[in-house]
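Here's a structure for you.
A protein chain is absent from this complex, but the other protein chains hold their places.
Labels run A, B and C following the written order; every chain starts at residue 1.
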């Protein structure tokens, strides 16, 4: 079961993440997907690398695909890992480094946020700031 | 020739389009791409049809691919038209009905806006409101 | 049987087409493919529409796929036409309006040239100028 995330809430998540990115001084892309993994809101800073567009969307997609932080997937999908190769099973290639986090409202998974453009640690801190905006 | 569009300007275009959509009472998706056709900003209303996500992005992509309003492409790509089949020549299938408009700053094409979710006429009116925000 | 086209010859075709485009005052993309339909040379004017990149390459690809001028394909692929739908049978969607021409050296088909960015008639005149450079 999940509640529906509104466009209003997605905008709130995006703003919280964007503010954190500006505080850290990192030009990034921020993407918010709904419970069905479809894009609800997106913003890219003009100085963020172009690759960050698709990486941020894929991080959000990944986080909601598994209801996990993308950074926790890395060890599992390495050669020899428990889920080696799983990243190629979906319509979008899953991203297995940090920067994607599910959005939870109480017990419900209502969507996910993905951030790209900085280091995985920076991206994750920005995604966390977004995720906190709905808790 | 083109100037670079900033994330700030893209947000201004999105807000102008969103306001027009609310005035018309139509739940839509609005997408802004830069001069290179890469996504800069996006927002979908939770009541907009899911198909509107990709249609709005493709409309913006199309408008900047040809520096034309997407509604002007329809007659050209019909059977018997001058450019029959052109919509299948790009990485994304081009959209040949109304709702996508290039963004111009003076003589420069700086990007494009695409809107989907309403009727083509409604989508186009909303896109036009967005495009006017940068002129 | 076909002779191999050299990079030198492709450059000569491109230059002849480019000169004709400048004479007509049309910013275009020009693509030259070899006998195997692989890209040998390409140039896009910065004011040509972005869609012209893939359209010019696809026109050259189409012209060599069938050893025909692309403009002659239009009537054949319309609804009710003899080859309706054929344009979707290859790795790249074939283009069925004017602007692509095969390159011939004597009896041999050695490649093709494709032009996009102007009207089909302008594109075809520019492609013809390129094709003449190898005859």
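Definition applied: contacts are C-beta pairs under 8 Å (C-beta built on N, C-alpha and C of every residue); 3 or more make two chains touch, one makes a residue touch a chain.
As the structure is a prediction and not an experimental result, all values here were calculated from the model.
Counting over the whole complex, subunit B has residues 1-2, 4, 34-38, 91 touching the chain that is not drawn. What subunit C contributes to its contact with the hidden chain is residues 4-7, 10-11, 34, 36, 38-46, 50, 53.
Not every partner is drawn; the one left out touches subunit A at residues 46-47, 49-51, 54-55, 58, 74, 77-79, 87-88, 93, 95-97, 119-120.
By definition in this document, only the chains that are shown with their structure count from here on.
Centroids built from CA atoms put subunit B at 25 Å from subunit A.
Shared contact sites, meaning residues of subunit B that touch two or more other chains, fall at 36.
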